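Only a single protein chain was left out; the remaining protein chains are all shown in position.
For clarity, chains are labelled A, B, C and D in written order, and residue numbers in each chain start from 1.
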Amino acid sequence: MIEVEDIHSHYGKSHILHGVSLELKEGELVCLLGRNGVGKSTTLKSIMGMVRPTQGSIRFDGKELVGSQPYQIARLGVGYVPEDRRIFKSLTVHENLMMGVQKTKRGGASERVWTIDKIYGLFPNLRERRGNKGSHLSGGEQQMLTVARTLMGNPKLILIDEPTEGLAPLIVKDVLEMLATVRKSGVTVLMVEQNFKAAIKVADRFYIMGKGQMVFAGDMAALLAAEDVRKNYLEV
Amino acid sequence: METKKCICGFLAAALMFALPAFAAAQGTIKIGGTEPLSGTFKDIGERYLEGVQYAAKVINESGGLLGKKVEVVPIDSELKPDVATRKAQALILKDEVKFFCGGTGSSVGAAMAQLAEKENVIMFTYGMDAASMTGEKCNKNFFRPGGSTDGRSFALAQMIAKKGYKAVGIIGQDYSFGHEAVAAFKKKIAQISPSTKIVAEIFHPAGTKDYAPYASQLIAAKPDVIFTPNWGNDLTLLLKQGRPLGMKQKVFSYYINDEVMISSLGDDSLIVGDMGAEIYMLNIPTAKNKEFIEKFHKDKGYYPTWLRGKSYIATMFWAAAVKKAGTTDVAAVIRAWEGLSYDGPAGLWTMRACDHQAQVPYWAVEIVKENKFFKHAFEGPVTEIPAKDVEVPCAETGCKMGK
Amino acid sequence: MTDYLCIREIHKDFSGLKVLTGVDFTVSEKQRQAVIGPNGAGKTTLFNIISGRFKASSGSILFKGQDLSAKPAHVRNRLGLARSFQITNVFQELTVFENIRSGVRSRNGLRYNFFRKPDNNRRINERTEAIAEEVGLKGVMHVPASALSYGQQRALEIGITLSTEPELILLDEPTAGMTREETAQAISMIDRVTAGRTLIIIEHDMDVVFSLADTISVLHYGRILASDVPEKIRNDQRVKDAYLGEE
Amino acid sequence: MSEVPVFFLHGLAYAGLLFLVSAGLTLVFGMMNVLNFAHAAMYMLGAYFSFTLLRATGQFWLCLLVCPLFLFIIGALVERFLLRRVHTYGHLHELLLTFGLAYIMTELVKLIWGNFPLAVNIGGFLGQTVEFFGMIYPIYRIFIFGCAVIVGLSMAAILYKTRLGIILRAAVNDSEMVNALGFDVPLVFTGVFAFGAALSGLAGVIAGPLLTTYPGMAHEILIDAFVVIVVGGFGSLGGAVVASLLIGELQSFGVLLFPKLSLALVYLLMAAVLIIKPSGLFGEKQ
Partner (left out) sequence: MTSQKKASYLFIALIFALGVLMPFMIKRYHLNMLTEIIVFALYAVSYNLLLGYAGLLSFGHAMFFGMGAFTVAVSLIHIPGLSMWNAVLLALAMTTVVGFITGGFLLRHKGAYFALLTLAFNSLFYAVATKWHKITGGDDGLSITRPDLNLGFTTIKMADLTNFYYVTLVVIGVAIVFSWYFTKTAMGQTVLLMRENEERMKFLGYNTNISRLILFTFTGALAGLAGAFYTLHFQFVSQSAISVDMTTTVLLMTFVGGTGTFWGPILGAFVYIILQNYLSDITDRWPLFMGLIFIVMVLVIPGGLSQIILSIRRLIPGKRNTDRPVAAEEASP
């Protein structure tokens, strides 16, 4: 579904990604692990076109994404849930959700899987607060809202950046459940996470990044076996 | 390191700096025409300049002045006194120009007059009308072969008094010209028609966009007639916005016979019936005027309307002074011009020695729909207001001229 | 041990979003305190409040008995408090030397002088060089900050923080984004340059935390979950849960 | 004080014109953070286009439709080919660019239409006067205010009632995120700038018959429009409404009450607002 091949990305003058490659198959939920500042978020942004890789290629359903604008990539069916949530603070919850709806029609059977009613069904909190300004939501609600907003666009692939960051355990559980539901609906998910324990509950496969490069790829069993990698790149 | 790279820069700039100055042509008398040649008042400046240039042409065709050709050097004053003086100064330094003229903007005129005194050159004007320029601000290097706010306001006051209006509403631009014009008008009307009341006296910033509040105030004062020294767009907008609000009174205005202003109104009914007084008009019934208009029209294909006429006559007057002096020496020309008379298209003009203000007759006119010059409304028949009727005695001008 | 830095009941809301919900802790003089906690726990916000970048919604900060709450950042710095930034925050177009000197001369009161040139001040220049040497940047002193490698920029970040000779240093993830080798170097450098001063450090890398800190506070959901010596924190179940997520 | 209603109407008419000019300016400023110095020059272009079209067809309503469209196209071209190129360099370059454009537009107008005032006369219904409550009042002045109300209400309706409005407001919050959600943000910005230009063009068409059309008209209205933005609050549409009304009425009643201060009154108001509330009446604190 998506193939990232040897991309290099820069932020201003600092070289963040030094040849990152990864691959997702349709319907997978893959988790990208790693410490702060190793380039996990930059990887997602590079896929989304928000950071333009200087080298390498990213193919989504066979189409090259490097060089495209974020909106073009989004219209191909890639949804992005940013780390700092970035809801539109002066818009109401309902308007925020409306921002997720895309006008352009894409062919395919999975068209309009996510409707506003379905979203409100899944997130009753949001229905309750539909008239509230985005700035009045709690952290958990904001996280729900960003994911829901992205789902409104009926993406084939969702890139989620640290969905559990700063959330209370109960809410983390909700978020994970929500991800499971999303995934069941057939959407492919690439998730960046630091919360290792949360990640292993939902992910099919794992990538671990260290300093701008991939240092590990494999499933749960492989990860548990690779104690060295875990110790060096993840644990306390 | 930063320094060296600049040397190249300065050298490059110095090259431009050293561009050869225009060599001063021998055998010509240069006259600098300071007019706004860009900006909002460009059309006024250009028309004035045409009159000066036409005069130079007439002089040159009849053998020149003191055997030399007269050359008009246009100076774009941008209607800013600082710009005008800066450029004039450059001309003095560069080409040793001794004569300057101009017609637009009393502020430009006052600054030029002072420059003339400092640099000992002659400045004369045909259109900068603020009375103070030949009053308290007068100096020996400045001449006004033209009208003044005093003369014009006096003429208009006489016209209003003669028609017997008893309530006058005044509106003027809030700068020295407007204030001087209004003060002169009030002084004269109080003198010749004490029963006439000033029911409103309103000043607005020059270049006002919305005249409605001013017009409403005028209307509310219920005058019989309106007096205004406004000109250009300030007159256009006053009429254009005031008339629909119910400002039906006759307007007595300074520069009513401006064909560009009338045509820019786009609607003759806004102005027909309004009156003005001017020192030059196409309708002045002298033989010299008829001849002048005919030749000018043949030459250019259009008429020497007020601005062109005024500057033409003034320039001819100046030439007469130079001729009389027999030299271009500034002191000699000043002496020659003082007391000199010139009988031109607009009657007999006499340059008074005490303040260098020409004593000229004014011509009263009413704007009519049908005229032989334009499709739009223009001058009706004119009547003369003799120079002595609008004279300000030497003692009252406030001019103390250092000799 | 006196209460050197005393933080009481700090709350911070960002337009309704509660980031800090009553942070309480004290730091003694010369103590080396680490603040750890999962992403989004409010660590950087806490630093911003202590250093004067943000104002707390409520609560107070006492430094050597003085209430800092209403004082602007530059005054807090002059009182002896300095911080580094998680995202490198240096003067990009200036050289390393100029970067560090900006703090050194501020410390020496040469801030707004119209006549004296910092170039001519030997004391300031020597001190600047000394600091550059301490953080290992002496060799690149006249290189613009923007041309430095990432690791060097992080070192410069610390160098600038040190330049005002603070008594209390706040370091916000000084080793974020560094390789292991770089991190190891950074630890020993930080250990060296902060000797004899009070240090508060935010860090994710536990190697850094355990090698530098003598007390650790765990910030979770906007408040201090636990504060203790490293060994005890390591074995605290609440901390484990907070860190690795709940079972 | 029988004049009060008339002066109030005068104030409304001028406020209407001010709002029409500043609405586009404040919209572009609020959305794109671009201070468009060429805005008033575009307003002037609108007036001149209208003059020519009116002379050719005699249809004022046509001008009202077509000239803003012209300006829309010009605005779009300017944004797409000039402004966007310098966007990454920051405010300074954007400002200077629009500044240069203002010069060029003004000079081109002089080249094409000449350097003297041109009269725009609309006959027909709009040229008439109407009598009510014993006052005779020109319909055109009421029409100006009406236009401002319609424009203001439609802008509010677009911003708060349509999908486009949601996108626009979201883009003010976080344009990068809007882009990532699949909206062509650069196109949206081109549209906003072009719409701002169209508004200025509309204001020009409407101003033509009230004022005359002349090359100095841009410069004269620009500062007034800037003052509206400063007083109302940077980028606030509601602020522009209130500030226009305030300044319009102040100009009008100022003539009646403080004739000596006329020109300075507006600036005094501005200074007062800045002292009390530096970000303007409705501006958000930066």
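In this text, a contact is a pair of C-beta atoms (placed from the backbone, for glycine too) under 8 Å apart; a residue touches a chain by one contact, two chains touch by 3 or more.
Remember, it's a predicted structure, so these values are computed and weren't measured experimentally.
Participant: Quick check: which displayed chains does the absent chain contact?
Facilitator: Result: the unshown chain touches B, C, D.
Participant: Given the contact definition stated above, which residue among D:Ala171, D:Val188, D:Val227 or D:Leu256 touches the chain not shown here?
Facilitator: D:Val227
Participant: Which residue from D:Val4, D:Ile104 or D:Ile150 sits in contact with the chain not drawn here?
Facilitator: Checking each option in D:Val4, D:Ile104 or D:Ile150, the one touching the absent chain turns out to be D:Ile104.
Participant: On chain C, where is the contact patch with the chain that was removed from view?
Facilitator: 51-53, 72-74, 77-78, 82-83, 85, 89-94, 98, 102-103, 105-107, 110-119, 144, 160, 163-164
Participant: Even though one chain is hidden, which residues of chain B still touch it in the full complex?
Facilitator: 1-10, 13, 16-17, 19, 21, 37-38, 76, 80-83, 85-87, 89-90, 93-94, 106-107, 110-111, 114-115, 118, 175-177, 205-206
Participant: Contact with the hidden chain only, please: which chain D residues?
Facilitator: Chain D touches the missing chain through residues 29, 33-35, 82, 85-86, 88-93, 95-97, 99-104, 106-108, 111, 223, 226-227, 229-230, 234, 263-264, 267, 270-271, 274-275, 278-279, 286.
By definition in this document, only the chains that are shown with their structure count from here on.
Participant: Return the chains shared as contacts by chain A and chain B, ordered by label.
Facilitator: D
Participant: Count the touching C-beta pairs: is B-D or A-C ahead?
Facilitator: More C-beta contacts join the chains of B-D.
Participant: If you average the CA atoms of chain C and of chain D, how many Å lie between those two points?
Facilitator: The mean C-alpha positions of chain C and chain D differ by 50 Å.
Participant: What is the distance in Å between the mean C-alpha positions of chain B and chain C?
Facilitator: 75
Participant: Two or more other chains touching the same residue: where does that happen in chain A?
Facilitator: Only 89 qualify.
Participant: Could you list which residues of chain B touch at least two other chains?
Facilitator: none
Participant: Think of each chain as a node with edges to the chains it touches; is that a line, ring, star, complete or other?
Facilitator: Drawn as a graph, the chains make an open path, so a line.
Participant: Dump the list of chain pairs that touch, please.
Facilitator: Every pair of chains meeting the touch criterion: A-C, A-D, B-D.
Participant: Okay, in this complex, where on chain B does chain D touch?
Facilitator: 38-40, 42-43, 174, 202-205, 207, 209-210, 212-214, 216-217, 220, 232-233, 236-237, 240-241, 244-246, 260, 263-267
Participant: Would you tell me which residues of chain D are touching chain B in their complex?
Facilitator: On the chain D side, the touching residues are 2-3, 6-7, 10-11, 13-14, 17, 110, 114-121, 129, 136-138, 140-141, 210-212, 214-216, 220-221, 251-256, 259, 262-263.
Participant: Report the residues of chain A in contact with chain D in the complex, numbered from low to high.
Facilitator: 48, 50, 69-71, 74-75, 80, 82, 86, 88-91, 95-96, 98-100, 102, 104, 149-150, 153
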